[in-house]
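Reading through the structure tokens given below for one structure.
One chain of protein is taken out of this complex; the other chains stay put.
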Amino acid sequence: MEVPLALLIGLLTGVATWLMLSRNLIRLLLGFAVLGNAVNLLIFTAGRLTRDVPPLVPLDAEAIEGAFANPLPQALVLTAIVIGFGLLAFALVLAWQAYVRLGTIRTDEMREAEPPGEVKP
Amino acid sequence: MNSLILRAATRVLAPMMLMLSLFLLWRGHNLPGGGFIGGLVATSAIALQGIAFGPEVARRTLVLPPAVLAGVGLVVAVIATLPAGLVELPFFTGLWLKLDLGDGAILPLSTPLLFDIGVFLVVIGGVCAILLALEEDPETDQAGEP
Amino acid sequence: MPGLSGEGHAADEGLEGRFRSGRAVLTVVLAPFVAAGAAPLLVRLLGHRASFVLALVPAASFLWLVARTDEATPGILESTPWVPGLDVALDFSLDGLSLIFSLLISGIGTLIVVYAGGYLKGHPMLGRFFLFLMMFMGAMQGVVLADNVVSLFVFWELTSLASYLLVGFESSKPAARRAALQALLITGTGGLALLAGLLMLANAGGSWRISDLTGAGSWIQDDPLYLPILILVVLGCFTKSAQWPFHSWLPGAMQAPTPVSAYLHSATMVKAGVYLLARLDPALGGSPEWLWILTGIGGLTMLMGVVFALLETDLKLVLAWTTVSALGTLVFLLGPTHEPGAKAAMAFLLVHALYKGALFMAAGNVDHEAGTRDLTKLGGLMRVMPVTFATAALACVSMAGLPLGLGWVAKELIGAAKIALEDEFGITVIAATLTNLMLFCVAAIVAIVPFTGKPTEPAEHAHEAPWSMLAGPVVLSSLGLVFGMAPNLVADSLIAAATTAVMGRKATLDIVLFKAVDWKFLLTLATFAAGAVLFAFWRRSAARWRAALNPTLDRGPDRGYDHAMAGLAALATWQTRIWQPGLLHRYMAASFAVVTLAVAASLARGDVRFNLSFDGGRLIEWAVFAVTAAAGLVAAFATTRLLAVTALGMLGLGVAMIFMLFGAPDLAITQFMVETLVVVILALVLIRLPGFRLSSRSDRPRWLYGSISVGTGAIVTLLLLGVLAEPFDPRLSEWFGATAVPDAFGHNIVNVILVDFRALDTLGEIIVVFAAALSALAAIGIGARARR
Partner (left out) sequence: MSGWYAAAPLIVAMTTAAATTLAHAMPRTQRALSLAGAFALLAASIALMDAVWRGGMIVVQSSNWDAPFGITLAVDTFGAVMTLIAAITGAACLIFAIPEIEERHRRAWFHPLSHVLLLGVCGAFITGDLFNLYVWFEVMLIASFGLMTIGGTKAQTDGAVKYVALNLVATLLFLLAVGLIYGMTGTLNYADLSRTIPNVGNTGVLTASAMLLMAAFGMKAAVFPLFFWLPAAYHTPLVSVSAVFAGLLTKVGVYALMRAFTLLFTHDVGWTHEILLWVSGLTMITGVLGAAAQSEMRRILSWHIISQIGYMVMGLALYTPLAIVGSVFYLVHHIIVKANLFLIAGVAARLTGSMELKKIGGLYQSAPLLGVLFFIPAFSLAGFPPLSGFWAKLILVRAALEGREWWIAAAALVTGLLTIYSMTKIWGEAFWKPHPEGGEAAAPLAAAPAAMLAPIVTLAAMTIVIGLFAQPFWIVAERAAAEMLDPTVYAAAVLGGLP
């Protein structure tokens, strides 16, 4: 199922890009969330898919008999999920604060740091 | 949300979820679970409390301010990296102390477990800090400049 | 490090033998820097009298140098390591050429320091002034004594920097600030060209020592890089020595206090370019390019400078323009690379430094005591300022080239040089003669106009300057007279020695003060006469000339500088508007587009195989994929918040299911929990943002953003399929499976990785969670809440 999954990841990436190009900050952050999911899936897939058993050694054994799912990408993705969550949570709070302070969530109306037309020699 | 049902359910659910989170933490080394998942379950319990009874109640459950709780967790996690130095092993090396409780039952105490407890606390403290800040009344806490 | 050691050193073994390990020349260079550091303190302690203490430093150097005149012809070489890794050493060489410059720097420097003490007496920033001035003095000594391309450049740039600070000394005047910047930018431009040129030269020659580069003959002219090197070096020298069209900064630099004008902008710094041309003459000179560039630009500058001098009313500017002219003359004389030219250049260098230094100081006295230096307002100062008048008149004798002054000697030598050049450039003789004629006129103006006639209003309040301000002009102008009458005092020891260094072979000088009444002598007399006539005309109609000529002739390059500055600002603003419009969506679009294109282009750079194998799959898998894809599409095009949040939740759930289906229960649980929390937080945030729809209507240009999105998605799919075509290396996974239980005592391999094998990642991860919480609190500004 790698090929369909690759296509799905591509689709999600495209969708996320589209969202991130939005002038609406909330849509942008939705895009980040979607892209995060796409990238996590990609790492997971890049470690090769398997329908074999999960990487849990039976409690009475020293090692798993036969093939098992690749545990390393799982650990990486787990870390990435958490980090992505931390970043997203902060970004959402920031979006709220942007609304409180600037009165808008549209990024093309946020012109405080680089005011339009003020670039003069 | 002042739903009676929610409050009643929370009264039962929250303690159970907290117990569950400890269980997940404990078994994580051998079965699905671990400090992070456990922490998230505990966080959900506290978030639920916050929604049902208000953030103040949730803060009381946490005892410490959430950010400080996360700091405590970080201290615990950092401490777990150090004992290896006492026995001249590299940074973060896992050390195991298997306590024989009699009857063949063995209680394995280890720095990885200590570390996982740190993870557990940081997750609870950190995520609760954000959630509770968001649950609080937005009108009263605009401390920043206009 | 390959290529860093100078193999060229071995090429000239005779040179090595001359190196001394002493530190004497180094001391000459560094002592002024030490004095510079002490200057503010000295001024605080002694007031303007600090100048006498500070003047001891150049005076001592001067005396030491005078004592070394005999050794200078073979040359003294010194080397002190500095950054050996880069082949940079404080190499110094004292030969005839350095000696004449170094003597001027220390000798005139002594007088200038004393003069400045009088001129700026009581100035609140006198300490700073001496700091900059002494720093300049050391730097200038470094330029003319350095024997290493990099250390030469170091000192070269330091002189520009000191000049910047000194020109802008009266910093509250906008004109001073503009002039300082102009000088810095023009000489800075040339400096960077020079650096490139010197590095290329050193690279081609295989040595960073100038004496190696110049001692090996004109080998460099066969190098394909000769012309670029020549142009770069010449650019550096021309900007520094104010050659057309880079001259405009020099008149501007007259904003500096007069001691600075006298010292930096006539006697020493502006001659650094001339010095370097002379220094590199043995290596670079002798080619047709060298001849054309130097003679052409030098001649043009020489003529232009003196014409503009005639049109000025400000005494200092008159002198400044004649300095430009003199610099042009020096460059002009170095062009032909023959002995008469070099001799004439060295003689004229000495003459000019003496009379121009004296004249500037005299002009400073006039300005200081009469309160103005406007020629139209000055007159009759002779009686109140007799000594100043005498020095100015004496200096002008040299300037005009009249007999008895040293100028006469220089003029004879220039005449000889011109004749040697005549076959190739008849026109230059005419240019040089014209310059002489006009220079005579300018000399007359400077010596006569302010001092004679009826005393004007400023003259009535004026009185003679204090002795500290008279010492300098008196000494310099008298020296001009002494050397003029007894030229053999300097002929061998200075001029011939310097010529020897420039030409790379022994040169001698036979000066005959008066040869015979031949046509050359008659021509000279005719020039004087024509100059006198010109002066008479000037007295009557200078105002009309100025009115007529200034608008047409004046200062093209100066306006060019303004245009260049405005153009730079316009270009900067234009490009910044393009790159940095302040709109996040454009930044995003550019970033995604650039990355996608770069990655796509790279895919074409090598072998690419894709994994297109397909195993059918289970129904449940297809269903989960379809739901996830659908959720993604809905999230992208949802217009209500509820729908978008739900879609995001579904998407997360779908991803969790995929993890579950392919053997990752821990991931699935985590993903599920996290996604729930994301939805909760999202909902809590959205509640606080009333009245906003998730409209995408304004997200234009749609076709462009759409294609960026499709492109990004396609690239990611292709990359992943490419990765999957590569055989997988399972070393790590197998090791984890085999080690988890026996060595790490855990059965959940993923958890063992997280808390043991790669525990450091997890530590970082929880720190992210921890800091995310603090950062969120910081953003809300409710960090105080933690007290409760």
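As written, the chain order gives the labels A, B and C, with residue 1 at the start of each chain.
Following the convention adopted for this analysis, a contact is a pair of C-beta atoms (placed from the backbone, for glycine too) under 8 Å apart; a residue touches a chain by one contact, two chains touch by 3 or more.
Being a predicted model, the structure only gives us computed values, none of them experimental.
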item: Partner chains on view for the chain not depicted; value: A, B, C
item: Candidates C:68, C:123 or C:177 - the one touching the absent chain; value: C:177
item: Given C:137, C:310, C:723 or C:741, the one touching the chain that is not displayed; value: C:723
item: Interface residues of chain C (partner: the chain not displayed); value: 1-4, 81-86, 128, 150, 153-154, 157-158, 161, 164, 168, 171-172, 174, 177, 180-181, 184-185, 188-189, 192-193, 195-196, 199-200, 203, 568-569, 571-573, 575-576, 579-580, 582, 584, 587-588, 590-592, 594-595, 598-609, 715-716, 719-720, 722-726, 728-733, 735-736, 739, 756-761, 763-765, 767-768, 770-772, 774-779, 781, 783-784, 786-787
item: Interface with the undisplayed chain - residues on chain A; value: 20, 25, 28, 32, 35-36, 39, 42-43, 45-48, 72-73, 76, 79-80, 83, 86-87, 90-91, 94-95, 97-98, 101-102, 107, 110-114, 119-121
item: Touch list for chain B against the chain that is not drawn; value: 65, 67-68, 70-72, 74-75, 78, 81-82, 84-85, 88-94, 143-145
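Convention: only the chains that are shown with their structure count from here on.
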item: Selected pair, greater C-beta contact count between A-C and A-B; value: A-C
item: Centre distance in Å when chain B and chain C are each reduced to the mean of their C-alpha atoms; value: 61
item: Averaged-CA centre spacing for the pair chain B and chain A, given as whole angstrom; value: 24
item: Centre-to-centre distance between chain C and chain A (centres being mean Cα positions), rounded to whole Å; value: 49
item: Residues of chain C touching at least two other chains; value: 665-666, 670, 674, 677, 681, 685, 688, 747-748, 754, 762, 766, 769, 772, 776, 780-781
item: For chain A, residues contacting two or more additional chains; value: 54, 56, 59, 78, 82, 86, 89-90, 93, 96-97, 100
item: Residues of chain B defined as touching chain C within the complex; value: 28-37, 40-41, 43-44, 47, 59, 65-68, 70-71, 73-74, 77-78, 81, 92, 94, 96, 108, 110, 112-113, 115-116, 118-119, 122-123, 125-127, 129-131, 133-136, 138, 141-144
item: Complex contacts: residues of chain C adjacent to chain A; value: 566, 569-570, 572-573, 576-577, 580-585, 588-589, 592, 611-615, 617, 621-622, 625, 628-629, 632-633, 635-636, 641, 644, 648, 651-652, 655, 658-659, 661-667, 670-671, 674, 677-678, 681-682, 685-686, 688-689, 692, 694-696, 698-699, 705-706, 708-710, 712-714, 716-718, 720-721, 723-724, 728, 730, 732-733, 736-738, 740-742, 747-750, 753-754, 757-758, 761-762, 764-766, 768-769, 771-772, 775-776, 779-781
item: Complex contact set, residues of chain C against chain B; value: 665-666, 669-670, 673-674, 676-677, 680-681, 684-685, 688, 744-748, 751-752, 754-756, 759-760, 762-763, 766-767, 769-770, 772-774, 776-777, 780-788
